[in-house]
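This view holds just a subset of the chains, kept in their places.
Chain lettering (A, B and C) follows the sequence in which the chains are written, and residue indices restart at 1 in each chain.
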Amino acid sequence: MKARVTVTLKSGILDPQGKAIEGALKSLGVDGVASVRQGKVFDIELAGGDKAKAEAVLKEAADKLLANTVIENYRVEVLS
Amino acid sequence: MATNEPHITPELIAAHGLKPDEYERILKLIGRVPTFTELGIFSAMWNEHCSYKSSRIHLRGLPTKAPWVIQGPGENAGVIDIGDGQAVVFKMESHNHPSYIEPYQGATTGVGGILRDVFTMGARPIACLNALSFGAPEHPKTRHLVSGVVAGVGGYGNSFGVPTVGGQVRFHTRYDGNILVNAMAVGLADTDKIFYAAASGVNMPIVYLGSKTGRDGIHGASMASAEFDDDSAEKRPTVQVGDPFAEKLLLEACLEIMAADCVIAIQDMGAAGLTCSAVEMGAKGDLGVDLDLDAVPTRETGMSAYEMMLSESQERMLMVLKPEKEKEAEAIFRKWGLDFAVVGYTTPTKRFRVKHGGDIMADLPIKELGDEAPLYDRPHVAQSAKPVIAAREVKPPMGIAQALAKLIATPELCSKRWVWEQYDHVILGNTVQRPGGDAAVVRVQDGPKGLALAVDVTPRYCEADPIQGGKQAVAEAWRNITAVGGRPLAITDNLNFGNPERPEIMGQFVGCLKGISEACRALDFPVVSGNVSLYNETNGRGILPTPSIGGVGVLDDFTKSATLAFKTGGEAILLIGETQGWLGQSVYLREVCGREDGAPPPVDLSAEKRNGDAVRGMIHAGTATAVHDLSDGGLLIALAEMAMASGIGAQLLAAPASIVPHAFWFGEDQARYIVTLPADQAGLVLAKMKGARVPCVRIGTTGGDAILIAGEEAVSVASLKDDFEAWLPAYMAGQA
Amino acid sequence: MKSAVLVFPGINRERDMARALKLASGNETAMVWHAETSLPKGTDLVVVPGGFSYGDYLRCGAIAARAPVMDAVRDFAASGGLVLGVCNGFQILCEAGLLPGVLMRNARLKFICKDVHLRVERSDSPFTRGYNAGQVIRVPVAHGEGNYEADEETLKRLEGEGRVLYRYCSEDGAIDEPANINGAAHSIAGVVNERGNVLGMMPHPENHVEDIMGCTDGRGLFAGLVAHHLNRAA
């Protein structure tokens, strides 16, 4: 099974990367971008075919490792 | 006055960490109920972290003066004169609580904060050090905390572009719930171009510089002063994120506008951000300050006055500019892509007034905010002295060779390479002695001068006897600087303790300070800056008392610094200083015998001075070929370190009959060094030392590839080194 | 030899580089701000130094690679001028398309600062003529993302055309797994472009040019560049 975990910064937490990218886009002449926040995606290949179980595994992975829940939120999707 | 703010209730007061009598004090001071914003300002100014209310009385006793001290405690950092118009600016600071909650970001913002303290004074940072205390290796959180903190310390310093050249790492179960992250920064400036926080002149523009303000770390300073409990996880959203890139720009921009002579006063925004920095600038200059928060650059919409005043967003500064230079300064900041905004003016009123959306949100007497902060002489009790452990009563459970092999691989004594290889320690091209030696040595500009830098403390000694422990921490920093040939000049301290409201803890604090003061006086090694971190306590259990000492010394010629590696075979090994075989509180007693007890080794400060001066003399005269001071683990551990650094072994005489062998080899008597020199010079040096009343004996000869003590099993240097290097990487990989 | 060191926001080894260049050539180095659109007249060598340009945010070197000054560097390289990128400079040159491949996270994911050994693969390049082919030198690395990767075809071409100038090796010159500190493909520490006038390398020769660092093996690279220049000028 394929799945994706998306990890984004909680709102209010400073995102130095996003800030630098905003600046760079401006100086490259890309117009109309008001703000950028950067996050991570993890494309995960899972063994087994049980969707509920897969979701549980992904949540566990996110809580234990993929996300830093002090400053980040995550979302789990089983794609197929 | 302000509208739309919450009413002040007893709950709200308590939530701000203000005690009822402290609130009474506020009422008396301002003659009315404070606004919500004002309550926030008081809570920030009057918490332990900013006001030093429990420690101030005792800090006054520290020696802070010497002819070479340009600025002692009270500014962003201490400043000492190293001659030729050059000054060294340095300070150490803790970021303990935030690092426990979010180790990576906590450590980065700690390093960022201390770097800012140093360049705020006009100095370019040239080195960082760090002292880290973690819980027991077995504790389930330790590995995660080590990994995050080390990555964070490195992450910030590496990107900012300053070498991290030294430090300490220790593990002890008493730090399980309260790790310590103490970061030290050292900078270089011209003696006539030091910048201070005191504003001067009325109607001068106050300028906000650096990154934008967000809702980060609101209540961070209060958190740093609160004891942890099991739901401290709830305090998480106050975590601040460091941006070393922004700080690097801030550094370059600040140094540029300082060089362009634009600055009257400058203050970084650290704990309690805008509040502390603005109040300090005004109060120190005997001036009032008017702030208009509508001008503050924010990164989130709808921030209230309260939030802006308490935000701890990083990488920000406040400056009072020469009005005629405003345009020039702004152009420099814009060039570096940083925010620049005039947010207020100095006034003659000595009041701190904060406007937001046309309303006056705060109007407070500026000097009293700091001066009238509560000051406590908290009750303290000295603990009873621990018994002196007689070495002969300690039965050695294993032979000397086995004990050596065991000790070298303990968390306490093993190599910390895994840590410092994650720190860029060669950038700037001035690192003469990298981590792994006694003190780090960095060249000053193009030389020939160099600085010797070290961080030290032995918390188990401080716990067993705070006065001796305090002395020992200073003495060891002094000794480490001496061992590379440096002239020790001054220290910064970072006093980490438990809850000061408990008389036993306060007793530790008072005792350690007494010891520190005595040692500083005797060694002519004054305190020029420092930081206090209290309430390092979880569920009523405090950390080991940990007054970290950061020492700075100077070498007139860095090429003459001594290193600890043996240089060649056939050289004489001399032991300097008196050895009784003191096993109380030794690593041997704890790790080999399983006993953590007894009185720690006493510190004889006049012996420290005499022996250290003699060793430094030998280095300067070019007699000594290798030098190492003795500390944790005692004589044989120090010899092993010298052997491992060189791959050269040693043949050692048996322990003298008057001392049991395990106490001779592993006792932790103070004021000692090992020195090697060409064998044909040994006789002369021994005679000279005798004349100078410096205890000195020859204990062996370098050579071979093993450590060979007469009558004991040989220990191969190569296998010792494998064991020395193995533990930490294996532990971090989950294999130990 | 007139050299120009590019300065991007967040770069932090520009002074180290300028010092090494001055030691080798005797000349002061021009510091060129990223917003410039041209290089100083008469520039013989452009150096993109180490550091964390733009905080290494997004991808290392990505934002700097798109700065105005890089167009001038592209022109300079196209006309045969010598360009050296070290560490972040290497990353920038890859992102700018001046060199093939990318630098990924170190295989062990940690920032590494330590002395490493490099084998100099050939000595007939301006960037290596200060050494002998096969010589082993010791220089420090200090990076978190130095793991050189390129597709198979590119790697084959690099090898076939002899464009790998420096490789991580053991003290005695062996190319093996333990010596490959960041997991780079083919242990690559430094590569040149097709024309041979643009070198990118992760290690820091500029930090091993004085006795104080305990090693001066980095000098050869700079001495070679100076010799090349004098040769050409003669």
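The working rule: a contact is a pair of C-beta atoms (placed from the backbone, for glycine too) under 8 Å apart; a residue touches a chain by one contact, two chains touch by 3 or more.
The structure displayed is predicted, hence computed values, not measured ones.
Novice: Treating the displayed chains as one copy of each kind, report how many of each the complete file contains.
Specialist: A x2, B x1, C x1
Methods note: only the chains that are shown with their structure count from here on.
Novice: With centres defined as the mean C-alpha position, give me the chain A-chain B separation in Å.
Specialist: Those two chain centres are 36 Å apart.
Novice: Roughly how far is chain A from chain C, centre to centre by C-alpha average, rounded to an integer in Å?
Specialist: That gives a centre separation of 34 Å.
Novice: Name the residues of chain B that each touch 2 or more other chains.
Specialist: Answer for chain B, listing residues that touch two or more other chains: 243, 245-246, 337.
Novice: Which positions in chain C are in touch with at least two other chains?
Specialist: 54-55, 57
Novice: Looking at the complex, which residues from chain B come into contact with chain C?
Specialist: 151, 154-155, 158-161, 243-246, 248-249, 336-337, 420-432, 443, 447, 558-559
Novice: Quick check: in the complex, which residue numbers of chain B touch chain A?
Specialist: So the residues of chain B touching chain A come out as 101-102, 104-105, 211, 214-216, 236-237, 239-241, 243, 245-246, 299-300, 313-314, 337.
Novice: Under the definition above, what is the set of chain A residues touching chain B in their complex?
Specialist: Checking each residue of chain A against chain B gives 10, 12-16, 19-20, 23, 68, 70-71.
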